[in-house]
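Can you read through this structure? Questions will come right after.
Only a portion of the chains appears, each positioned as in the full assembly.
Note that the chains are named A and B in the order they appear, and that numbering of residues resets to 1 at the start of each chain.
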Amino acid sequence: MAKLSDRYDPGPQVAQCGAINLGTKDLEKSLHFFSDLLGMEIVQRDGNIAYLRGYQELTHHSLVLQQQEESIVNSYSFRVKRPEDVELFATEFERQEIETLEVPTGTEAGRGTAVRFLVPGSGHPFELYYDIDKPESAEELRSKLPSNSSRRRGLGVRRIDHFNVQTSRETINQAESWVRNNLGFNRREYALHRDDTTVLASWMSVTPQVHDLAMVANSFGKTGQLHHVAFNLENLSDVLTAADVLRDYDVTFDLGPGKHGIGQAMYLYVLDPGSGHRVEIYAGGYLIFDPDWEPIKWEREQFPDGLTWYGDPFVYKGDARSLETTPSAGL
Amino acid sequence: MAKLSDRYDPGPQVAQCGAINLGTKDLEKSLHFFSDLLGMEIVQRDGNIAYLRGYQELTHHSLVLQQQEESIVNSYSFRVKRPEDVELFATEFERQEIETLEVPTGTEAGRGTAVRFLVPGSGHPFELYYDIDKPESAEELRSKLPSNSSRRRGLGVRRIDHFNVQTSRETINQAESWVRNNLGFNRREYALHRDDTTVLASWMSVTPQVHDLAMVANSFGKTGQLHHVAFNLENLSDVLTAADVLRDYDVTFDLGPGKHGIGQAMYLYVLDPGSGHRVEIYAGGYLIFDPDWEPIKWEREQFPDGLTWYGDPFVYKGDARSLETTPSAGL
């Protein structure tokens, strides 16, 4: 008796937000932040490159820290659903005359072949891969729970959550619709500019999360920017504990803690002391299982509520805060 | 430019755990429990039938309470991914010579046509539907957040989470493999009997949740039993608050609070004072985004840790607790 789902080919699909590769000018400071404070495991270290994961990630890494001159994002990586999807996506991109690069097995340790390309319009360097090792943690870190790769430690980062990227107003509509039409991202919540046409911000996902990827327009004309990468904690109260502890270290608080109306998750934005990239300590949020979910459109007057339902506000007396971004690499 | 995912037909799929229809001997007591205490909205009331939902559910209901002689489960309903999937599933079941029943539009208020059938082996009455209304809440309950149908109230049930059903040892393997092969459920965690063949318990999902449906074998030979239906809260601490408040009412505590090793969620099992059905107050848990997730097998010696990672234990000095179940209706 065949499984119904075996009878059809759904085509290549993105499975999840996989990993970010961050350039940092001070690897040791970044490692202190992500490993000693946030509690991520250093799975592998090869000279100036370190591979980290949260305690609930069984795969090799969700964060690569690379000592380099420039604090840029080297890549945003997504895992695809099936081994053949890497190749299927590559073929499709070539059909669309998008330049692609094959990233050989092991370029990022533990990972198989990936296809790299720049998102049309925004220029963010995305990589798609399927194969990735699932190494056991060192014995002294190993959890008794088989769904955890290691014990909960530090502030309790359990996994990567999502990317929030920025591009210019001129390019965002192209980029946002491209990722939806070609990578299968679904708009979950969004806001438009005054012109009611240009995307101001769009929260999109391939999973029941409200977003695995958000795209936000900026007014300073820069493409290919990172707003933040988010890491997931178990409870809203864990974000408070993180705030309490991180305030006592030389970690710059950018914004938060507070709760988003959009997505209903708790946020705390801080800057990695090594790289200066913005990192969101993130917990909660609702899940979307409705197959006929209607994207929620935020009108301008309610939008501040969407950004901050409660807590340290994004918008204060008309000033929008938290606009700094960090650039991404090219192909 | 066509969307890649438009090009293929993945076949009929189950989208989510949709609703449970519970028979209750005392509707008012059940309503007090689910609405006044747990905080669910009574969306519609037609005489002896009431339709309820959590504050984050936009669809018409996830719980039907029906005053009747017997406290049985009238149906376990799942929503499918596309309108045509109801019919496609029905056709497939008929091909397998499984008796089906068409449940006409409006049989449950707000819901379109469903197909009803008994799970081969276990006999649980499942219903599959797609169409369901998304009514606004009454104005005095309405939330300012468009992703909430109503304001958070009471103990904060935001949505249905999963069903846990029991059947006899003799029938569980047939039932468990049937729902996996035919409804697309994926085994996430499981345990086998001493014979290493018979399923003791299996946690399965069609979503990234560890389970939308669990099946557990019982030793007293009864098929078609409900162990519990779970409703989801936002934080582990919300389960503690629920325990604190419910202990002060005439609500029977069955087990908990505690945290499962399997699924890593917080549990509290109480009995609905109106119907006697077991209800799990549930929060947390990990999400599975790995497309190559390997089902976790629990060996017998670790299994108590899987049931109770910490808190009020399922197994105490060799006694297994919480074995009472309630029967399900037939076709």
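In this text, a contact is a pair of C-beta atoms (placed from the backbone, for glycine too) under 8 Å apart; a residue touches a chain by one contact, two chains touch by 3 or more.
Predicted model only: the values in this text are computed from it and were never measured.
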item: Homo-oligomer size of the whole complex, from 2 visible chains; value: 4
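Throughout what follows, only the chains that are shown with their structure count from here on.
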item: Turning angle required so that subunit A lies on subunit B, C-alpha fit (0 to 180°, nearest 5); value: 180
item: Geometric centre distance via CA averages, subunit B-subunit A, whole Å; value: 31
item: Subunit A partner contacts - residues on subunit B that touch it in the complex; value: 1-5, 7-13, 15-17, 56, 58-59, 79-82, 92, 96, 130, 144-148, 158, 180-182, 184, 189, 207-210, 234-237, 261, 263-264, 284, 286-287, 289-291, 296, 298, 302, 305, 309
